[in-house]
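Beneath this line is the structure, given in structure tokens, with notes to follow.
All protein chains but one are shown at their positions in the complex.
To keep things simple, chains are lettered A and B as they appear, and every chain counts its residues starting from 1.
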Amino acid sequence: MSGTMVTGTTTTGAGIAVSVLQVALTVVGAPLLVGMMRQVRARMEGRAGAGVGQPWRDLRKLMRKKPLDPHGTGPVFRTAPLIQVATTLMVAAAIPFVSVDTGVGEAADLIAVVALLTLGTAALALAGLDTGTAFGGMGASREMTITALAEPTVLMAAFALSTRVGSTNLPAIVDAGLKDAGRVVSPVSVLAAFALAAVVLAEAGRLPVDNPSTHLELTMVHEAMVLEYSGPDLALVELAAAMRLSVLLGLWSALFLPWGTATSTGVLAVLGATALFVVKVGVLGAVLAAGEVFMAKLRLFRVPELLAGSFLLAVLAVAASFFLE
Amino acid sequence: MNLIGAGLACSVGLTGAASAAGLALPRRSRATGVGVLTAALGAAGVVVGVAALSGRTFSACLPDVLPLAGVYLGVDALSGLFITVAGAVVLAVAVYGIGYHGHGHDPGRAASALFPLFALAMLLVPAAASVSTFLVCWELMAVTSLLLVLTEHRRREQVREAGLWYAVMTQLGFVLILFALVWLAAAAHGETFAAIRAAAGHLSPAVRGTVFVLALVGFGSKAGIVPLHAWLPRAHPEAPSPVSALMSAVMVNLGVYGLIRVGMGLLGGGPRWWWLLAMAAGAVSAVYGILQASVTSDLKRLLAYSTTENMGLIVLGVGAAGLFGSAGKPQLAGIALAAALLHVVTHSAFKALLFAGAGSVLRATGTRDLDALGGLRQAMPVTTAAFAVGALGAAALPGGAGFVSEWLLLQSLIHGLAVPGIVVSVVLPIAVAAVALSAGLAVATFVKALGTGFLARPRSDGAARAAESPATMLAAMLMLAGAATVLAVAPGLAGSWLARAVAGVTPVGPAVADAVRTKLTVLGSTMSPLVVVAGTVGVTVVLAGLLRLVVGVRRRAVPLWDCGAGPPSARMQYTATSFAEPLQRVFDDVLAPESDVDVTPVVESAYLVERVSYHRVVPDRIEHRLYAPVLIAVRWCGERARALANGSVHRYLGYAFSSLVILLVALAAVK
Partner (left out) sequence: MSGAASVQVLDFACGVFLLAGVGALWRRALSAVIGLLAVQGAALAVVAAALGADEHHPELYAVAAGVGVLRAGVLPGLARRALAASGEDRESEPLVNVASSLLVAAALVLLAYAVAQPLARLEGSQGSRALPVGLASVLIGLFMLVARRKALSQVAGFLLLDNGITAVAFLAAAGVPLLVEIGVSFDLLLVVLVLRVLTVRMQSAFGTTDLDDLRELHD
């Protein structure tokens, strides 16, 4: 087995600093990203909008409230938001957003990253079931169905991206993309990009899979699952959802728009890469928000079609990686 | 006689003692006596297995034990791995049995005496080193397990049906294995494994191929590989819980052992199509098994189908190993086989744990229907926590035992690109997709099992009255949970053992063993499991602390959101059936569920509804399509054959006589 480890085999102090920077960036930036996307949407729909900082103001307001325990809920309900935030933070530390030299080293594995995000989803789904309400169960059921069907696409795309690098290690994949720009614009990469884009929408709960701003029982997925949360717990859930979105967009940009990511931990390189990363994720978010203005939510039972389509693209990516290389 | 020999002798002695205790002890102390002695038997098995894994070998010939053939025993590292797993699970399950049998579920004298015999048979199968010894041990295992499945046949009607299915399937499987091994022995002019191994290379491809296919089908039926899985979701749920734990966590492994031993050990690998066949069977089993598990609402049936899934993944890994081996990539083959063997180990840990948890639930509530469970986390906190650890493992999420082995399996498949050839480049993506889909569905399945079975509020009186299990059962579950957790965070500890087991069967040099060891050590020390789990747990704890600092410790209890219509009752909860409904609809074409809705209107009106009842059954479609025609054909033959038997004794004697004469004539003609 040719496990070509380019970087990240050793955990350096600077690498850990990069990871901490990425985590901090995600925590601070994620609500701003959501605010910016809502603002874009509002402007395009002819409204003034609440401003980019509104999600942060919401979080502050929620954190000041008293924590509540709905009747009959247990430890799972209370810890699930924490687990979701924790898994997302771990992922944020691992993915090479600003530099391929993160402090997590070999743990920054594409499959492990996906599994961690799934762990967060599963924890929240269990919390939804723990409330013992119809809404909680409904949301959990739908969310898990979508997650289960998205898994093959993710791993297939991972397969396509990792075959040429000889490893599923994220820094190695990003590093290879940086060294050889031809890889990133190759058919394999383009097909995998489209496939993963559909999965990002599904996993982040965006249109057309789920509508984050709906509270109608027929259409809720994620919101139904977390209906019983309030106060600081809700703040954590909201924060986790925002971070998940930025982490997924960041992962997508790291894989398919790697240019500008630092290959060292030099201060200037990292700062430049940070600025560029913020711009990339911001542009992706704005494009997504603009696209959502023109999109309607799919019926739940049309979602498998979308995921089957993205799976097909992933298969094509794999086929291309086998045959066109 | 070295440590292994002493351990084996010791375990035989302990079995005798345990069986005698089962027969002789009074009811009050029977469970404890049998349990303690069987646990010691398991411990002896662990000693034997670990000794073999540490590099010792053992072989012995006891010519007087079996007439004509004699008993040949031989333990190498591969046997050692399976013996260790079997011994460890027997140890835990025996302890579990003390509480389970001692408090209300007394199985009776016969079953108590058979239980240790079953355990011993599973330890001896991997230790057999000749065809006749192997077959005797195998049949001992089959018969004792069948009798144990039938333990509760007086209490429930379904047990008899399950027993019948199991008896037929397991004996058919045995006949196929018998044919395969006896043919192999005849062709190789020797029945010890060493003689066969030496001669196997010179056999004709047709013989080798037929033997392999027979072995794949025979051992596959024991491992619950589709389409020979039909007995598994019947027999495993109906057996008493300690027996189901042993069957689902250990006995099925021996099917895999047989496949590896015959396909790779005795035949020394083979052409590509053998392994593609194995991979196809494995992939189909993995996806079909977990799909059925995701829509069933019987907790033990769900676990049994999940066994089919995991065995499918293991057989997929074994097939990939054979494929890479036949393509001249021994390193890749070693890693794929190591992944399969690691999954054998992790699956045994979490599946024994899950069945133990399910047994505790069954004992406490009297039902295994997830639609009637719920709310157990308050009454049974330890069981719930243990089941959660097992579910995490079965869902292959970080922190669960299954994650590491599935990760390794995916790695070996992804790196299989190095193997040239179109078939490989088409098969590997499909294999990855199958593993991925089964992993995704496994998450949904075990969220359902844990979420509707243990969380929320009780859906029936039985669930509401549940109480925590006795201490011995909890101890056993904690033991298994500990083992599963250690495997999940530090699989590297088993690295050198796995490497030795792999090196024993694939015809490769120590270089491969080294590569496997390095890969697994890397996995254990620097790769994800420990970092990922420690990081996630650490961050969660820190966040919890921060949250307490910011908002304080006191939390106020409030009612649930009820849409203003009064407090929601337990009947309004999502059940396991409703949870699985979207998946069932998505896979409608594959599962072909049968559901019907009965609407009873109020007498005077066609519009006012008095009650609506909804029934849904998801039949096993493969079983319906494949087995029903066979059963009909068999019945038809039986009806026809009745004409031959008219009750006259002379006629029967005439049949026997004429068949003897025909046989002699045939012999004379052949000579």
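As a convention for this text, a residue touches a chain if its C-beta (ideal position, glycine included) is under 8 Å from a C-beta of that chain, and two chains touch if they have at least 3 such contacts.
Keep in mind the model is a prediction, meaning the values are calculated, not measured.
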* **Shown chains that the omitted chain touches within the full complex** => A, B
* Residue among A:G51, A:P75, A:G260 or A:G309 that touches the chain left out of view -> A:G309
* Structure fact -> Filtering B:L68, B:I422 or B:V630 for touch with the omitted chain leaves B:I422
* Structure fact -> For chain B, residues touching the missing partner are 422-423, 425-426, 429-430, 586, 589
* Hidden partner chain, residues of chain A it touches -> 187, 190-191, 304-305, 307-309, 311-313, 315-316, 319-320, 322-324
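Just so we're on the same page, only the chains that are shown with their structure count from here on.
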* Asked: Distance from the CA centroid of chain A to that of chain B, rounded to the nearest Å?
  -> 35
* Structure fact -> Residue positions on chain A within touch of chain B in the complex are 1-3, 9, 63, 66-72, 74-76, 78-79, 82-83, 85-87, 89-90, 93, 104-107, 109, 111-112, 115-116, 118-119, 122, 125-126, 128-138, 140-142, 144-145, 147-152, 154-156, 158-159, 162-163, 166, 168, 227-228, 231-232, 236, 300-301, 304, 311, 315, 318-319, 322-323
* Asked: Taking the complex as given, what residues does chain B use to touch chain A?
  -> 294, 331-332, 335, 374-375, 377-378, 395-399, 403, 407, 410-412, 414-415, 417-418, 425, 429, 432-433, 435-437, 439-441, 443-444, 447-448, 450-452, 455-457, 515, 519, 522, 526-528, 531-532, 535-537, 539-540, 543-544, 547, 550-552, 554-561, 567-568, 570, 572-575, 578-583, 585-586
